[in-house]
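With one protein chain held back, the other chains of the complex are shown just where they sit.
Let's turn to chain A:
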Amino acid sequence: MTDVSQARKQSSPSASEGFDLAKLLLEGRAFFALIVIIVVFSILSPYYLSVANFLTMASHVAIFGILAIGMLLVILNGGIDLSVGSTLGLAGVVAGFLMQGVTLSWLGVVLYPPVWVVAVLACMLGAVVGLINGVLIARFKVPAFVATLGVMYMARGLALLMTSGLTYNNLGGKPELGNTGFDALGFNRLFGVPTGVVVLVVIALIGSIVLNRTAFGRWLYASGGNERAAELSGVPVKTVQISVYVLSGICAAIAGLILSSQLTSAGPTAGTTYELTAIAAVVIGGAALTGGRGNIRGTLLGAFVIGFLSDGLVIIGISSYWQTVFTGAVIVLAVLLNAVQYRRRSKLPSATGGQPTSQKRGKAEPANPAQGKTAR
């Protein structure tokens, strides 16, 4: 055709070749980081490398992992969900409240819903919190950061109000009331594996299928990569946007149930700052906060890196203050590497990253730099 396409054809392969090792290390960084963590701690502590310890650590990771998968959906859309930690706490408290029995004074009865009803109601609560986030953001154009920040406070406040700041310690239920079995949600083991881990695996599989094999997944990647282009291609961008917050809320509620079950208690302050850990896991997993880039596998690796690192530091007896410092350093390193990776991609001719979703509708948008070059 013209000299243009030929010049591009020659230049584009050369940009991706030649960095094979560097590229491999960069793109598989979460995986390599996990291996390094396991190797280092196995050398430092004889207790680290054992099936029992791995299962314990995995049951910790399950909480963050489930939150992070919900967060990944939101971040793929170019948003952020700061409310998941509070939603986790609220769902746990509501579950704890339901387990104590619901007194209907005008009927003079006390209802003891079975555990599966409690679980479903808690998930519905999570969905409602997510729906509020989604509607605020998609319908009323409140920036995601602010909307979910507000909901984060409200959910936490409600959890504290419900219990007056106290914790429900009796989640066991009574056999004669037919509401036993809360343990099964996270504390018990299925074929030796904690149920929380099983739930994580199931959610990860479903998430993977949704992202890769359904129209919804495609819509999510498209609207996160370029909302305007997606909308003009007929993608229901608003529905997608609301849905991701609902799904994130449900994931948070599930994590809340599992955590309450693991701890055999439901406290109103459970999950404080967990939203930040979930965001960190997603970022370490290579997702772009601007949307459109990221996957379940990376996010799971991110969750395992954080979980295995902090548990490892506990096992070798490093103070919890140092744990915080280390976790922070890993996050900064991950974001730094993300920046390197995406900058390298954008160096390719006219390849530009996606833009944050919530700001895209502004009228006076500066022209895309690459676009400016081609237009003039």
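As a working rule, contacts are C-beta pairs under 8 Å (C-beta built on N, C-alpha and C of every residue); 3 or more make two chains touch, one makes a residue touch a chain; residues count from 1.
Please note the rule applied: contacts and distances are computed from a predicted model.
This complex has a chain not shown, and the name its UniProt record holds, of "Sugar ABC transporter ATP-binding protein", "Ger(X)C family spore germination protein", "Cell division protein FtsW" or "Phosphate transport system permease protein", is "Sugar ABC transporter ATP-binding protein". Note that of A:Leu166, A:Ala229 or A:Ala329, the residue touching the chain absent from this view is A:Ala229. Along chain A, the points of touch with the absent chain fall at residues 1-9, 11-12, 209, 213-215, 218-219, 221-222, 224-226, 228-236, 288, 291-293, 345-346, 348-354, 363-368, 370-371, 373-376.
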